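One protein chain is absent from this view; the other protein chains keep their places.
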Amino acid sequence: MSLLDIHNLNASYGDVQVIFDLSLKVNQGEVVSIIGGNGAGKSTLLRVISGLLPASGGQIIFEEKEIQKDLPENIVAQGIVHVPEGRRLFPLMSVKDNLMVGAYNKRAREESEQTLQEVYSLLPRLEEREDQLAMTLSGGEQQMVAIGRGLMAKPHILMLDEPSLGLAPLLIKDIFETVRKIADQGMTVLMVEQDVRHSLSLSDRGYVLEHGRVVMEGQADQMIDDPHIREAYLGM
Amino acid sequence: MNSQHINKIALLGVLALAFALPLVVRSATYLHILVLLFFYAYLTTSWNIVGGFAGVLPLGHAAFVGIGAYTSTVLSLQYGISPWIGMVVGGVLAMIAGIIIGLPTLKMRGAYFALATIAFAEGLRVMVENIDYLGPLKINGPRGLQIPPLETGFSHFMFATKEPYYYIILIMLLLVMLLTYMVSRSKLGYYLVAGGEEPEAAMALGVNVARARLIAMAVSSFLTALAGTFYAQFSLYIHPKSIISLDMSFEIAFIALIGGRGSIVGPILGALLLRPVSDFCRIYFGDSLPGLHLIIFGLVLILVMLYQPRGLQEPISRLYQRIINRPQPATSGS
Amino acid sequence: MALLQVEKMTKEFGGLRAVDSLDLTIEPGQIFGLIGPNGAGKSTAFNCIAGAFAPTSGKITFDGEVINGEKPWNLCKSGLARTFQIVKPFASKDVLYNVTVASFSTTNSRKHAEEKAMAVLESLNFADKKNVLAGNLTIADRKRLEIAKALATEPKLLLLDEVMAGLRPNEVDEMVSIFQDLRKQGITIFIIEHIMRAIMALSDHIVVIQFGKKIAEGSPAEIANDERVIKAYLGDDYVVA
Partner (left out) sequence: MLYVLEDTINGILMGSIYGLTAMGLTIIFGVLKVINFAHGSLLMVGMYVSYWAIRLTGVHPYVALILVIPIMFIFGYSLQKIIIRPIFIAEKNVREPVTVIIVTTGIWYILDNLTLLLFGPQYRSLGNNPLQGKMLELGEMFISMPKLYGFVTALVTAAAVHWFMHKTVMGRAIRATSMDREAASLMGIDQYKIYNVAFGIGAATTGIAAVTLIPFYNVFPTVGVLFDIKGFIIVVLGGLGSITGALVGGVIIGLIESVGPQFMTATWTEAIVYGLFLVVLFVKPSGLFGQKHDW
């Protein structure tokens, strides 16, 4: 049994169906990338898993329990943590307070001080800036806080939505390096990315989404140079 | 007989009933209640042009009632000018006030606009309470103004019985309903609705939303002030606390919200529902259970907002449609 | 003369440059595509042109007039119409009412406005839905309504912001043919779209932006094989085969 198992998932915004009969799984300890062009439904998929958007059909099974009807706050409590697209930090709170809010769920709260030290040792820059307001950070630093905030929730699976979005190439390398470190510590990661090359190079497996459907899946190292991916992105 | 015919007959029937009512209702008390019912229906219909179609929430319309009432009363008491003329002057003054207040506030988010209108009305009330003389004009501060019933007759807008007042307010109500009906089918009406529902989209389609709202505000404040003159001539006594009161401003909004914002019949339904509650509670429970009608207003308001947020007009017109369509199932779409 | 000329347009949000010195030239009769990865600044550029906000610097000329920071309702009257990425129907009113709001921009008479609205609906094969409440339409129909509203303002230039997002493949094809028809009628089209298949099929000319800057422009075939474009979309380590 996989850690996360998704069967025939459907989801809509109002009457716009965005996810069609989508199935996917993530095993314990894996890094899985979901890639695909703009508007393919990647972010929506993460929003459905984390409960922000209700599924209109299908099942999401996490640690052998159906969760597709649970509220976001309960899903976090069970160990699925979603680092949203665009960071979504709390702009007028300090870096440290942002991180501490991450440890809101009961499971994480008791160990929050210890987790904070772990996050600081992984991302030392955050400790230097712990009293700074989140809105005053650069884009790369904000993404680090967002990832750190996600780790504070003690995830069993960490879902990252376009961590490289809007960052300059050098910073993108930093971010992927961080993701690599987190994965090396044994964290299961489900990542949505546009940066095909980087994300697949640190993943075990990958899925390609197009129009809300899985059109390709496989071992990451085999997918990385597949010409079909280019076609999926550029339309010809 | 199709549903259009039934509609016409129903409309004529209601009109005939409204005009015939004073022949049946001989009690001055009931006639008084009916006059106030129409008065509130009129006010709410005027309110609806800006509060309903334009989708903002004005909560200070009593200010315009006050402007109308004071203008015509001062002009008639001091200069012997017929209240009918004073009525128009008051309307124009209220329109100017409406434009001044609307110019900066109609662009604001709803809550700010609501607060600004409340502050305007309250500020006006406080000022009237403080002013005995405005230049040569006697306002008489907190004591209010009494209109001595000297000469009756149409040109004096003064009558010995209630019936003429009944017909005047009925006709005023019908005219203002006709006007809102025409507005709702005009470019202005379309622009108000569009700007109220999706301002950004409306602007992209050529709608200057702020200007449309300002026009609506001007029309609405003008019409509201006319009722102020009526009220002054009907009650023969105006007083800042009663005519520029928050309670009146809120009651107008409540009637519209419960009846149905932005619909032509909504204000009438709301007034038919709430006014009798208020009057009968006052008559029968005024001493033993003071404020009962306001508790009922509050409860009805909350329930309507919870279960029929677009007002009672919607389920009632659905019910009406079902009744008139029952004999022969809906035939054609044209 | 170009219908729309954008010169050195820059838009900053609190120090962040969303659009950086962008130049675009749209000729009359063209279908002009603007693409770029997520967060590249496409929507910001679009919104500056459509008048939703004023650019920080630069010059936008439409039909011979400088339109920087012009109010949206005036832009509409001068012949520039737009659609919204998130469709914004007047939900409590029916389709005909929605389109009539738009056609009022050229007339004061309700009768004329309604007639014109009907003509637009018929041209889009949409007349049978005229009495349906906009709030009850399917997504494909809402997108169609969005286009009908824009057309009813009688535009010279139609700005389309992701009108195909959320459509099924056959609906996308239908949309593509609608735009091709519109071009035949002489309407110039400026389109932002994520569905590559559609934009590649439609456009005469495509500009690609990343980090607010233009990185490539040309015909669809040129764009699809441009190394910078491929790297922008697939990551800058991507090996271009």
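We just call them A, B and C in the order they show up, numbering each chain from 1.
Everything below uses one rule, namely that a residue touches a chain if its C-beta (ideal position, glycine included) is under 8 Å from a C-beta of that chain, and two chains touch if they have at least 3 such contacts.
In this text the structure is predicted, and so the values were computed from the model without any measurement.
Trainee: Relative to the complete complex, which of the depicted chains are touched by the chain excluded from display?
Mentor: A, B
Trainee: Hey, which of A:Ser12, A:Ser50, A:Thr115 or A:Ser164 is the one touching the hidden chain?
Mentor: In the complete complex, the chain left out is touched by residue A:Ser50.
Trainee: Which candidate, A:Val101, A:Leu171 or A:Val215, sits in contact with the chain we can't see?
Mentor: In the complete complex, the chain left out is touched by residue A:Val101.
Trainee: For the chain left off this view, which of B:Glu129, B:Glu163 or B:Glu314 is in contact with it?
Mentor: The single option touching the absent chain is B:Glu129.
Trainee: Please output the residues of chain B touching the missing chain, sorted low to high.
Mentor: 57, 104-105, 108-112, 114-116, 118-120, 122-123, 126-127, 129-130, 246, 250, 253-254, 257, 289-292, 294-295, 297-299, 301-302, 305-306, 309
Trainee: In the full complex, which bits of chain A touch the chain not displayed? Write them out.
Mentor: 50, 52, 71-73, 76-77, 81-82, 84, 88-93, 97, 100-102, 104-105, 108-109, 149, 153
Just so it is clear, only the chains that are shown with their structure count from here on.
Trainee: Just say which it is for the chain contacts: an open line, a closed ring, a star, complete, or other.
Mentor: line
Trainee: Using each chain's Cα centroid, which is most distant from the centroid of chain B?
Mentor: A
Trainee: How big is the gap, in whole Å, between where the Cα atoms of chain B centre and where those of chain C centre?
Mentor: Chain B and chain C have C-alpha centres separated by 43 Å.
Trainee: Where the centres are mean C-alpha positions, what is the separation of chain A from chain C, in Å?
Mentor: From the centre of chain A to the centre of chain C is 31 Å.
Trainee: Chain B touches which residues of chain C in the complex?
Mentor: 50, 52, 71-73, 76-77, 81-82, 84, 88-93, 97, 100-102, 104-105, 108, 110, 113, 131, 149-150, 152-153
Trainee: Provide the residue numbers of chain A that touch chain C in the complex, in ascending order.
Mentor: 13-18, 37-39, 162, 165-166, 168-169, 194-199, 201, 211, 225, 227, 229-230, 233-236
Trainee: With touch defined as at the start, can you tell me which chain B residues reach chain C in the complex?
Mentor: By the definition above, chain B touches chain C via 185-187, 190-191, 193-194, 197-198, 200-209, 310, 333.
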